[in-house]
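Have a look at this one.
Shown here: the complex without one of its protein chains, the others still in place.
Up next, subunit A:
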Amino acid sequence: MTTLMGYRRPNGDIGIRNHLLIIPTVICSNQVCSRISQLVPETVAIPHQHGCSQIGADKDRTFEVLAGTGRNPNVGGVIIISLGCEVVDPHALAESIRETGKLVEVFDIQSVGGSVKAIQHGTEIARRMRAQLDAMQPEPFPMSELIIGVKCGGSDATSGLASNPALGAAADTLIGLGGGVVIGETTEIIGAEHVLASRCAAPGVSDQLYHIVGRFEREVERMGADMRGGNPSPGNIAGGLTTIEEKSLGCISKCGTAPIRGVIEYAERIPKGGLYFMDSPGNDIECVSGMAAGGAHLVCFTTGRGTPTGSAVVPVIKITGNKQMYLRMSDNMDVDVSDMLEGTMSLEAAGAAVWEEIAAVAAGKLTKAEILGHTEFSINRIGPSL
């Protein structure tokens, strides 16, 4: 029986990492948060550009992503640092994360007396919380507890031929064991949505899928833009991808063959078990951050061109079908399935290689992105600044 090694949270969630997360509610607190994380080992800060001069749905989105990242099961404790006058309410944020039962502290820079005092105060809290988290012992749990995100970025023709189908086979294995999979990137199913829609568990779900794709496509038309300048990206085109349709058809095989049970919002809590679609941008960091905020434990990321992308709170496993790139960027790549292209590695064997890596990472093995300290984070933005 495949098991993961996890930390049981008070609300029943299982985390595969035990992060101490330092959240700036607003761009103005970024520097203080980053400095504390530099001073206290085994802490991670998530600097971002938002938290003030935002309104309506945009303000709510920032809040939900920050709250979701704090609620992610891989996070054991959270320090929230506010400037003191921004639109994101630090106490509401703390409350939303405290509902999970985990350790949460909150303070603002204006009240404690500026950057130096805030760094000092935050460092003391971080040292104390880190010691509490270090006292926790991981325990074995069944893989049915696991939720993974599937993502592709820096795609080339090998992504659709090899790494995405291999990841899809591993996604099927996890769903077969009762675990969960989330796929996103609404932009990157344009031209392939009919294939996914035919796999939806209910007519309402396929209607939602068509709705979000149509809404996105109309936004692109409203901007008067030819998407081809940005998607396929210049790198995608150099790698042999000609159109958005070709890219999308290559993308969707990474989620395997299970029925889609539902379409959820960006950063919305991912239900347990089965396959879900998250309405998210294709942008690598925004998409992974949305999946992490939704509660994914880890993200599997296929790439042909190569990328170092990691995440603040979830391990990101890099999978490639491009041998040359694998050899060139071995510091960043976790799994190589390029032998599929030569016909010397079967789809089953490639899927098994990806699955073994997922199981190892869920049991504590560090990904290349974790070893290199890649803690990328960004929040999808939908409105203007005030």
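Everything below uses one rule, namely that a residue touches a chain if its C-beta (ideal position, glycine included) is under 8 Å from a C-beta of that chain, and two chains touch if they have at least 3 such contacts; residues count from 1.
Heads up, the rule we're going with is that contacts and distances are computed from a predicted model.
The chain absent from the displayed complex carries the UniProt protein name "UxaA family hydrolase", chosen from "Multiple sugar transport system permease protein", "UxaA family hydrolase", "Nitrogenase iron-molybdenum cofactor biosynthesis protein NifE" or "Hydrogenase expression/formation protein HypD". Within the complete assembly, A:G214 is the residue of A:P41, A:G101, A:G114 or A:G214 that touches the hidden chain.
When the whole complex is considered, the residue among A:E145, A:E246 or A:E357 that touches the unshown chain is A:E246. Interface with the hidden chain, as seen from subunit A, comprises residues 156-158, 160-162, 164-165, 190-195, 210, 213-214, 217-218, 220-228, 231, 237, 239-240, 242-246, 249-250, 252-253, 304, 322, 324, 340-344, 346-347.
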